[in-house]
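The complex appears here without one of its protein chains, the remainder shown in place.
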Amino acid sequence: MSVKAIVDRCEALFEDLNFQAVKDWKAAAPGRKAIGYMPVYVPREIIHAAGMLPVGILGGGDQLEVIQGDAYYQSYICRIPRSTIELGLTGRLDCLDGMLFPSICDVIRNLSGMWQILFKDKYVRYFDVPQEYRDAVGGAYYVHELEILRDDLGRLRGRPVTDDELRAAIGVYNENRRAIRDLYAFRARTPWLAPTAEVYLVLRAGMVLPVDEHTRLVRDYIAAASAADRPRRDNARVVVTGVFCEQPPLGLIKSIEMAGCYIVDDDFMLVTRWLLEDVPETGNPLEELSRAFLHHSASTSAKYDARREDKGKFLLEQVRTRGAEGVVFAAPSFCDPALLERPMLQDVLAKHGIPYTAFKYAENTGQMAPIREQAGTFADSIKLWSAA
Amino acid sequence: MRCFIGIDLGSTTTKAVVIDENQNVLGRGITNSRSNYDTAAAIAKQEALVNGRFHLFRQALASSGALNGSLEGFLAQLERDFRLEQYLEQLADLEATCQRNVGTAKFGDAAKGVTAALEEVFRRLSAEAPRLFAPGANRKSDFFRDIAGSQYLAVGETVAKEAGVRYDFLLNVFDRSIIEVENRVYGDSIRRHLLDALERTFRALPETAGRRDAVAEPIRGILDVPMEETYVIGTGYGRARLPFSKEHIRSEILCHGLGAHVMYPGTATVLDIGGQDTKAIQVDPHGIVESFQMNDRCAAGCGRYLGYIADEMNMGLHELGPLAMQSTKNVRINSTCTVFAGAELRDRLALGEKREDIMAGLHRAIILRAMSILARSGGIRNEFTFTGGVAKNEAAVKALKELVAENYGELTLNINPDSIYTGALGGATFAWRAVVEEGKVAERREKA
Partner (left out) sequence: MSTPTPIAGPESRRKPEVQKEDAMWLQKELINKNYMELARARGEGRKVSATFVPGNLNELLMCFDFARSLPETNALQNGMRKKSGKFIMDAERDGQSEDVCTYVKADLGMMMGGEIGPTGDPLPTPDVLLLSYTGCFTFMKWFELIRHKYGCETVMLHVPYQGDGKIAPNMRDYVVKQLQENVIPTLERVSGVKFDIDRLREYMKESQKAEEDLVAVLQSAKNRPSPIDGYFGAVYYIGPIFTAFRGTPEATQYYRVLRGEIEQRVREGKGPVTPEGELAEEKYRLVVEGPPNWTSFRDFWKMFYDEGAVVVTSTYAKVGGVYDFGFRHDPDRPLESLAEYCLGCYTNLNLPSRIDMICKYIEEYQADGLLINSIKSCNSFSAGQLLILREVEKRTGKPAAFIETDLVDPRYFSAANVKNRLESYFQMIKQKRTAAAH
């Protein structure tokens, strides 16, 4: 398959606010169920093990007209919960049999309760994760939370989820994570061959496709993009951070790259890369998932840094391992986690002499010119700075 | 006769409505809200009462048949003549005030010249006055400040040049005097002005002179019946500054809901988009407000947003709607934030989108905000009444119709050309209910 064919398919999936792919998957066999989840992280392995399709819900993007959703939110609250409610109230999420709301901020947390009220016939769960990282304390709590999810989904399916099913699911997700690690490494090595707008769409496809199909898609893309003949430009290499929940419009991602930046790492859809290492496919599966979470997971502002010196460590690693020259802080307007985290991360970067720039966006941001301007100036200044 | 009056003190205009014992609308009045709300209220009320007199003249003359066939022409002339009489009195007052203010100004030796120039300016203004109120004359505004102001500026400049007087002295005197004059009510002159105007009208329409008595008699008769201010209710943003007790004040939400109900008794949901805010109101079958929502602190999507866009596009506010109506393509505008909208607008223009398509997108964006506020208040129920300045904008109405149909199906949409008086009508109806249904008596109070 050509790069274009793969990307076109991903873009069609991305633009489809009616989730036809999910409906098709469900229709292919009787009794199939789909479970939606919001950013940043849920253990999709458990959903998969229950024979269900995990579906990532990342808001409505810039093509959805939000009417009913706006009726539930004040102007000072970010956009993703409005468009998500709009998707729900307009029936676009009817194909989902349940929704998981991970612990990310007060807005998404409260949205879980709103969902319980608005969609009474659906399975709804606020999925809390530990902010304490010892196996006997946070781990014990987390394993119990995982068990609840496993039991709930087993009930929903009508048959308990077995350890073997879980171990198998861990296996296919390990595969997926490996493919995505390769994709990120590939982009960082040759960013001109893998523009982020494409990488993004390939990742987004994983929000609605079954995991094994997505893994193949990622592999296919890497193969096709590696073979493509694309010119290398003299762009600055940057890490984009802050985009872990509400998504910027695709046009904004393109704008950053058009303005002269190669995005070599980011925090888009962290669920695909949250667990940094393979999860053991033997032993007690829930305990393994818990250990992976506690000791080998990514960092984001929704997660507590147990020690002061941990702050910014993950971002610094991204910069170092990807050979980035600067960091772009892109935060959704009114995003408490991203905006409160930002000054600390900026301070860490400043201490390490890493340049950065910052702006805010909304998923339906319409004006790209200021962002192009800013990203362009940033790219130029990086080049001047490195030449000096 | 007993009159029930509602006064709506808005941020830019003050409106009044007078209704009679049977809840018929007798008259409507409007004036610019000045720094002095009392005066604005008094003048709007007086305008409404004058308008009410004309209504009664029409009734009386129509039933007597004295002006068969020429009634409307006669009344129109009478009204112009009445406005002229009023204008001349205010002009005389303005001149006296100006002259007095020259005395206290620090013009030094120039004072004498200014005095003479003022005399000349006002001589010319008085001479031009009949032309301003001639049939078919085009006045941009009916407010004294605006008419006299534009005349004064033009004539004053010429006179200053001719007389060798500094123009800014004339402006200075005007600026200090107009506020004083504008804040006088001239309530005692109405009857005299109407009678003088009647004489002018007979002169202007000689063919009616033969029926002089048959015409003048009912008019005098009506003037002899006092229009008693039985009960007054104040509303609107400035209501707290009215010299009324709490009993005589209602929030504009309540008045708006009731006013819409009176205009269209089937009203269940009201949307009002004004300059400063957007309100969504649900009313019960008696016009009592059941719930309401207003735009939050953010002014996104109010009339002001359109004003901002007009400035941004270098267009007049009233040109936006017609331009948007020419649109042939949907352009999605996501920002209803007034600050961002300008940037998005320029971005779209730079991308080569057509102005009319962008305008249509902007109108849709405003209405989308209103749809959210409506949803917040409990949705749209049949019948749906749309009021406020934006209800006069055809592109906004078009977008509203589309979105209502998409989201709520077919239902009756009411838009009244007099919707600017909705709040005042609600106030007048509350006044009527207070007396007729609740047996209240107006409290004694200082005359406004």
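Should a chain be cited, it is by its letter among A and B, assigned in written order, with residues numbered from 1 in that chain.
As a working rule, contacts are C-beta pairs under 8 Å (C-beta built on N, C-alpha and C of every residue); 3 or more make two chains touch, one makes a residue touch a chain.
Here the structure is a predicted model, which means the values were calculated and not measured.
Asker: Return the single residue from B:Asn36, B:Ser189 or B:Ser251 that touches the missing chain.
Answerer: B:Ser251
Asker: Touch as defined at the start, partner being the missing chain; which of B:Asn51, B:Gln86, B:Thr230 or B:Gln293 qualifies?
Answerer: B:Gln293
Asker: Pick out which of A:Leu17, A:Met114 or A:Ala224 touches the chain that's been left out of the picture.
Answerer: Looking across A:Leu17, A:Met114 or A:Ala224, the contact with the absent chain belongs to A:Met114.
Asker: Which subunit B residues would touch the chain omitted from the figure, given the whole complex?
Answerer: 237, 240, 250-254, 284, 286, 288-294, 296-297, 376, 378, 437-438
Asker: Determine and list the subunit A residues touching the chain excluded from the picture.
Answerer: Spelled out for subunit A, the touching residues are 71-74, 76-77, 81, 101, 103-107, 109-114, 116-118, 125-128, 130-132, 134, 136-138, 140-141, 144-145, 301-302, 304-306, 308, 311, 331, 333-337, 339-344, 346-347, 360.
FYI, only the chains that are shown with their structure count from here on.
Asker: Which whole number of Å gives the spacing of the CA centres of subunit A and subunit B?
Answerer: Inter-chain centre distance comes to 55 Å.
Asker: Under the touch definition given earlier, write down the residues of subunit B that touch subunit A in their complex.
Answerer: 296-298, 300, 332-335, 340, 343-344, 346-348, 350, 368-369, 371-376, 403, 407
Asker: Touching residues of subunit A toward subunit B in the complex: what are they?
Answerer: Residues 62-63, 65-68, 70-72, 74-76, 362, 364-370.
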